[in-house]
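Have a look at the structure below, then the notes.
With one protein chain removed, the remaining protein chains of the complex are shown where they sit.
Chain nomenclature is as follows: A, B and C, assigned in order of appearance, with residue numbering initiated at 1 for each chain independently.
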Amino acid sequence: MPEEPEFVQLLTPEGERVEHPSFAFDGDDEMIASMYRDLVLTRRIDTEATALQRQGELGIWASLLGQEAAQIGSARALRPQDFAFPTYREHGVAWCKGIDPVALLSLFRGVDQGSWNPLETNFGLYTIVIGAQTLHATGYAMGVQRDGAVGTGDDDRDTAVVAYFGDGATSQGDVNEAFIWASVFNAPVVFFCQNNQWAISEPIDRQTRIPLYQRASGFGFPGLRVDGNDVLACHAVTKAATQRAREGSGPTLIEAFTYRMGAHTTSDDPTRYRLSGDLERWKLKDPLARVHAYLTRHAGLAEDFFADIEAESDVLAHRIREGCVAMADPHVLGIFDKVYAEQTEELAAQQAGYAAYLDTFETQTGAHA
Amino acid sequence: MPEEPEFVQLLTPEGERVEHPSFAFDGDDEMIASMYRDLVLTRRIDTEATALQRQGELGIWASLLGQEAAQIGSARALRPQDFAFPTYREHGVAWCKGIDPVALLSLFRGVDQGSWNPLETNFGLYTIVIGAQTLHATGYAMGVQRDGAVGTGDDDRDTAVVAYFGDGATSQGDVNEAFIWASVFNAPVVFFCQNNQWAISEPIDRQTRIPLYQRASGFGFPGLRVDGNDVLACHAVTKAATQRAREGSGPTLIEAFTYRMGAHTTSDDPTRYRLSGDLERWKLKDPLARVHAYLTRHAGLAEDFFADIEAESDVLAHRIREGCVAMADPHVLGIFDKVYAEQTEELAAQQAGYAAYLDTFETQTGAHA
Amino acid sequence: MSTITLAKALNDGLRASMEGDAKVVVMGEDVGKLGGVFRVTDGLQKDFGEDRVIDTPLSESGIVGTAVGLAMRDYRPVCEIQFDGFVYPAYDQIVSQVAKLHFRSGGRLPMPIVIRIPFGGGIGAVEHHSESPEAQFAHTAGLKVVACSNAADAYWMIQQAIACDDPVVFLEPKRRYWEKANLDREAAPAPLLSSKVVRDGTDVTVLAYGPMVKTCLESAIAAAEGGTSIEVIDLRTLSPLDLEPVYASVRRTGRVVVVHEAVVNLGIGAEVAARITEQCFYALEAPVLRVGGFDTPYPPSRIEEEYLPDLDRVLDAVDRSLAY
Partner (left out) sequence: MSTITLAKALNDGLRASMEGDAKVVVMGEDVGKLGGVFRVTDGLQKDFGEDRVIDTPLSESGIVGTAVGLAMRDYRPVCEIQFDGFVYPAYDQIVSQVAKLHFRSGGRLPMPIVIRIPFGGGIGAVEHHSESPEAQFAHTAGLKVVACSNAADAYWMIQQAIACDDPVVFLEPKRRYWEKANLDREAAPAPLLSSKVVRDGTDVTVLAYGPMVKTCLESAIAAAEGGTSIEVIDLRTLSPLDLEPVYASVRRTGRVVVVHEAVVNLGIGAEVAARITEQCFYALEAPVLRVGGFDTPYPPSRIEEEYLPDLDRVLDAVDRSLAY
């Protein structure tokens, strides 16, 4: 891997704001404070979910620890009509898109495979098959074009689409095809890659030998690297890229350079494949700490501001826990209703047959009630 | 499409040699003369095969008309141990790899699906599923690495692999994955893309909005564009790229900028989708004419040289025709033997059963003999 | 009433759907100016524009994957896969996304996508151009899989498939593209997901779909000369299967032969045989016999006619069935 290139940074790990020739954060301290709240609450969602998994309430959890800024920064740049297509780790984006964190848990608990309405929330389903959603995003963006919702100058109409994916995903054919389609059709899509340095146990050098953002140049659209732990920079570059998309100037690849602070998922054991030294170094770049430092030092926010957020996050955690534990298992007969928009007779017959079969137990023992 | 970039050219359409800062043709006039022979004979193979298709002797034929220089130039740069993975149009490469042109026809005639031994000829099977062979090439190159046949300095040992594909193929996931694998493993593979401007009816702007050779930059290895109608330039750049591969310096993408002078295949009707003006312009850049001009004007070759080649090509054409017409249909029972290296009992039983079935006709009418 | 080729009937059907619903878009390789390699989309781009008839990059996963996104944006994409053998690069998007998204979303995301696939052999083509991939899609819950066998069905079925809110894999018998049939555009079409008795008979029931329907009808005519009465049923829908008419027939004939080009092993015939045996166990005079591809890849075209089920092989199976 050659020397790491520059990235866009607007807030240093120490909490100092810095200038960048091309990008500026256009919000005020109040907005930074509100993003800080998002960062803290998102991390709290994550911590709580991880705990719930440890306690057997979830089957698995994919932690976003360390990636909060990349997600909050980018998602806060989206307008309501903008559509985001996530992987399975975009809890911060979900939060900004108004998804109830409890709803996020159902997939991981195993009670359903997605419990929000993508068409109402403009937030796609979590997608586990790596990279698949990038094509969906591109197709959606082509639909946006066909709807005339690009380049009209109407801020409430022009629509950008954001595809989230990881560093590992860049090796999938689908992701590269998405780059091609987006470029050829000049689709209003932003490819937001969180390069957290790892794809489960594989370091980034198994996916590329040059910095990932440069991939875009091969497809004919701009790519840039941003400090993925800097919420201001992530916001600024995403705002610029989505604006570009909305104007009809086509796709952008953003590589948010960050680090997966935790395990790949709760099933993973990173001690088998990575050194703790890395983790320690990255802790110094924590995405929350730097905003905290800035808000304290430069925005004059006092302890009660932070205490309020802490209190709010306690309430949230409590609500998540309650919500999770209360989540009932679905009835198995319900799955037959979900396969098709227009159920087939064949399936209806299977459903009836299985219901009758289950009834034999019910009358006998109540076992499957 | 932005302005077309420079390409490597060493012989102008008028037959004048020109210098290039980075690439030079390292052969003498004798070699140019022998490449001219290859060009003529390859074109003759193609003409003859097209005629055979028109006469019903072949089911289909994919003409290389216009792409002779790209193929002969690149393939003549290969050493015997170098392995080439073709599409379905690499008749010129096949020729240089020593494949009997008659053997090329069997697939198109429909008597088999490939009649040469890739392991003996170092020339892969024709591959119709677009792009699939680029991964095979990359895997083969990884095998070369594992055999220690890279970077030893032994010219007879160090091995390069060349994957041929078209402009359309660059949109397939597989091709992009091949770029990634080749780059990550630094595999000794050269990606030789003949950009003939068309994928059946689709012009190049359906696949990319920037020049194709630039795709490589996104993957971290060099890409360059060469005048695909200039056999000297194609030779020079391929020689350099394969040398680079053999030394262990990894992959290169070569975009040979050329033009499909004929239909996509004999089944195609290009008048439905492209203007004849283009064709006329490209005729002025014919890959054979310029070598002819050079050899006449600057290498002092006289009419008898060209007449000899004409005569040779007549003989070749005759041989191809004879060979094609003589190609017998296979026996249907033979297909059961080819499925597995270790035939299964199940298949043997199917074979026996079908043989017995056919026998009932044989004794009745001889129909299926 | 007009006489029309199957390819033109599809073209007319597509046109009717596009006229009826501005959200219908056609996408695929060479579907624009060229009108597709089989001319099924001929003239559509000229009349409906490049936004609705999209010449795509050469990537099948891209075709289907972007269709998912378009469907989420309320479009009804009709994807053309140029040949059967080229659907596999899109396989992941089809089985893990298209087929599952309605389910995974708890019913919130309809996927009104049609994936048109010219399928089967018999046209003298090179490898990968004569495949019969239908069983793989029929095995995939969440898809609907249909095959037309004649021009009239083609005209209606493509429109019904496009109107369906579920993903439909739409199989077109490419060797029959140029065959003509009468099309009555005023007639009420049969429901999309229904099989159809296309010839009445009393001795043996023969089941087929797509290109083999014609072969079986010809077999029935030949058999009639020999005094054997064959009932031919065009399955039309492969997932779900519509087997009630088949059971009714089998209860009368007691004998069944299933015919398809696809490999017999785990082909549609396997499922049909298993179900018929289960539903008509006591009515069967003979096991359900299957005629189809051997366990080999599709052979070189010069011998494809010997590989493909033909009149003789159908009749051979009929005879074997009658011999029980």
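Brief remarks on what is shown
In this text, a contact is a pair of C-beta atoms (placed from the backbone, for glycine too) under 8 Å apart; a residue touches a chain by one contact, two chains touch by 3 or more.
Bear in mind the structure is a predicted one, so any value in this text is a computation, not a measurement.
Shown chains touched by the hidden chain across the complete assembly: A, B, C.
The residue touching the chain not shown here, chosen from C:66, C:130, C:160 or C:239, is C:239.
Note on the undisplayed chain: of the listed residues B:12, B:34, B:47 or B:115, the one touching it is B:115. Among the residues B:93, B:125, B:212 or B:254, only B:125 touches the chain that is left out of the figure. In the full complex, subunit B touches the hidden chain at residues 112-115, 117-119, 124-125, 129, 132, 134-147, 173-174, 177-178, 180-181, 184, 335, 337-342, 344-347. For subunit A, the residues touching the chain absent from view are 59-60, 88, 107-113, 128-130, 168-169, 171-174, 199-202, 206-207, 267-268, 272-273, 329-332, 335-336, 338-339, 344, 346-347, 350, 354, 357, 361, 368. One chain of the complex is left out; on subunit C, the residues touching it are 61, 85, 88-89, 91-92, 95-96, 99-100, 103-104, 127-128, 135-136, 138-139, 141-142, 239-240, 262-263, 265-271, 273-274, 277-278, 281, 286-290, 293-297, 324.
Simple rule for what comes next: only the chains that are shown with their structure count from here on.
At the far end from subunit A, in terms of centres built from Cα atoms, lies B. Averaged Cα coordinates give subunit A a centre that lies 45 Å from the centre of subunit B. Once the centre of each chain is set as its mean CA position, subunit A and subunit C turn out to be 40 Å apart.
Here the CA centre of subunit B is 36 Å from the CA centre of subunit C. Among the residues of subunit B, those touching two or more other chains are numbered 171-174, 206-207. In subunit C, the residues that touch at least two other chains are 56-57, 59, 61-62, 89.
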